[in-house]
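Note that one protein chain is taken out, while the other chains of the complex remain in position.
Order as written gives the chain letters A and B; numbering starts at 1 within each chain.
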Amino acid sequence: MNDRLASAAMPSFNPWQAAIFVCLAVLALLFLAPTIGVLLSSLKTTEDIALGKLWSFPTSLYLDNFRTVLADPAIHTYFLNTLLIAVPATAGSIVLGILSGYVFAKLPFRGSDVLFLAIVAGMFFPPQVILIPLFRLFNGLGLLDTLWPMIFVHIAMGIPICTLMMRNFFATVPAALREAAIIEGASEWQVLTKVALPLSLPALAVLSTLQFTWIWNDFLWPLIFTQSDDKRTIMLGLVFLQGQYSVAWGIQGALSLIASLPTLIVFLFFQRYFIKGMTMGAVKG
Amino acid sequence: MEKDKTLWRVAMLIPPLAVFGILVVWPLFSSFYYSITNWNGFSADYRYVGFDNFLQIFHDPLFTRAAVNTVIWMLAAVIVPTGLGLVLALLIDSQVPGASVFKSIFYLPICLSAIVVGQIWVWIYQPDWGLLNTAINLVTGGNSHFAWLAKPGTALYAVIAAWSWQQTGLAMVIFLAGLTAIPPDLIEVCHIEGASSGQRIRQVVLPLLRPATVVVVALGVINSLKGFDILYIMTGGGPFNSSDTLAMHMYNESFKKYHMGYGSAISVVLFLIALAIIFAYFRQLRKVDEIYE
């Protein structure tokens, strides 16, 4: 398709093209500069940085910052906590999204459109709107300063996006497939698990990458719901350690990189799904 | 058959609706309730205060400050990531070599957490060796040690710049998706009818990008309303509340000063603003739908 756009009869060398390339390259460098800065700082000693050598290329590979960070047992706790939240919360929100998405796509009823819109609208509200009542709720349940509130809240907050994506995906599964299975004697549950879900693996991939990344990067909920150090998630821990290593810029850089590693890996390997999810979630919203 | 369907509907909708109802809808309505009390967050003893909290809003200079800052943030969100994202999308879509690499570079910040983005930009604004001052000194030959985040005049804009850096990639991919959704033969008609590049972009591409634009603008405005983490780590709303937003102000009142009743009132205001935006957004989407597919 794109070839067709490009191949309209035009001279083969286009000075515009070159200008655009240069323009993009400059912008890309500007865009990358912050990230490169962190990378460089993580490879330097605090003295080097303080002496203004941050932006020079490192002469030797200095890895002590990473060693310090990786040896810190607090980091291990933060990582583990975040995983213990992100994995069940991702799975939970997707399972619930599958259930509601299936009903909205394949078993619509009077008023289901309104209900669907109301759920999807939930995606757009600032979390501050429900902060206080949730704080009170978990306090009453004695769950403050455990990992449970984050798991529950992320499952609940993930329902809008998961419902939206699963409904849109199930909508593309032909109605005839469901009807054929029903005629063969399948129950609605079997249609969902044996027909619709196996066809929806791409949607599940999109949702898992998105949900995992969001939950991993979350900051507000653990800030409200946890107090003790051994319950902190990685992003909260990052802010806390910032105080501990207040002028150790290199260590802070290494910390940021390591904390972002899981999402960076997800991004590198699932970039396509990631972008698709972001645009699908946004465009169809 | 129809009875079966109803049973399945109920069985499948109960778990998600229950979770959503208990953890999202119910708290939402509770917020309305707390907003007319003077609860402090812990004591069981609190009382009904009517609309006092909402009246207090009008006399709270910090609230006014936060509201103005939030509006500034929204405007910036509409202009900077949307504009820059559109330009980047148009440039990348013009068949340059390495388009996919460029796309990844501009998109990369999206997968970083707001906390990490904030930290990165704290270093950029670092007075002594930060990238910004280094660059300025390099160009002007001066010796600036300007503390961007510590000055009331610049703090808010410095945070917005960092936030825009992250959001631009999102706007760009949505515009790119919008561009690929334009049927290629509409562009070919432009070639046949003799439209210049400028005419093509102004008269055909931009109008056809309207659905994507609605999405990007709405998302920008909504996300700016949610902007909290990055502010928390970069300025904490300071200095002297100069970079406070409504989300930040709500947090401070509720969880720093334990004015949960007043905090609830602010969250109700936030909710109403978000509701208005969402309504406008859904209406625009429907309008766009009527013209395009």
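In the analysis below, a contact is a pair of C-beta atoms (placed from the backbone, for glycine too) under 8 Å apart; a residue touches a chain by one contact, two chains touch by 3 or more.
Rule of thumb we're sticking to: contacts and distances are computed from a predicted model.
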The complex lacks one chain in this depiction; which UniProt name from "Sn-glycerol-3-phosphate ABC transporter ATP-binding protein UgpC", "NADH-quinone oxidoreductase subunit K", "cytochrome-c oxidase" or "Hydrogenase expression/formation protein HypE" does that chain carry? "Sn-glycerol-3-phosphate ABC transporter ATP-binding protein UgpC"
Pick from B:Ala11, B:Leu55 or B:Ile291: which residue touches the chain that isn't shown? B:Ile291
With the missing chain put back, one of B:Pro97, B:Gly142 or B:Pro207 would touch it. Which one? B:Pro207
Pick from B:Ile14, B:Leu55, B:Val68 or B:Leu186: which residue touches the chain that isn't shown? B:Leu186
If the missing chain were put back, which residues of chain B would it touch? 183, 185-186, 188-189, 191-196, 199, 203-204, 207-208, 210, 290-293
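Here is the rule we use: only the chains that are shown with their structure count from here on.
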Find the geometric centre of each of chain A and chain B from their Cα atoms only, then give the gap between the two centres in Å, rounded to an integer. 16
Spell out the residues on chain B that touch chain A in their complex, using ranges where they run on. 4-6, 8-9, 12-13, 15-17, 19-20, 22-24, 26-28, 30-31, 34, 41, 88, 91-92, 94-98, 102, 104-116, 119-121, 123-124, 128-129, 131, 134, 165, 170, 173-174, 177-178, 180, 184, 187-188, 191, 197, 211-212, 215-216, 218-219, 222, 225-226, 228-229, 232-233, 246-247, 250-251, 254-255, 260, 263-264, 266-268, 270-271, 274, 277-278, 281-282, 285
Contact footprint of chain B on chain A as seen in their complex: 1-2, 4-6, 8, 16-17, 20-21, 23-24, 27-28, 31-35, 37-38, 41, 49-50, 52, 54-55, 96-97, 99-100, 102-103, 107, 109, 117, 119, 121-122, 124-137, 152-153, 155-157, 159, 163, 187-189, 192, 213, 216-220, 223-224, 235, 238-239, 242, 249, 252-253, 256, 259-260, 263-264, 266-267, 271, 274-275, 278-279, 282-283, 285
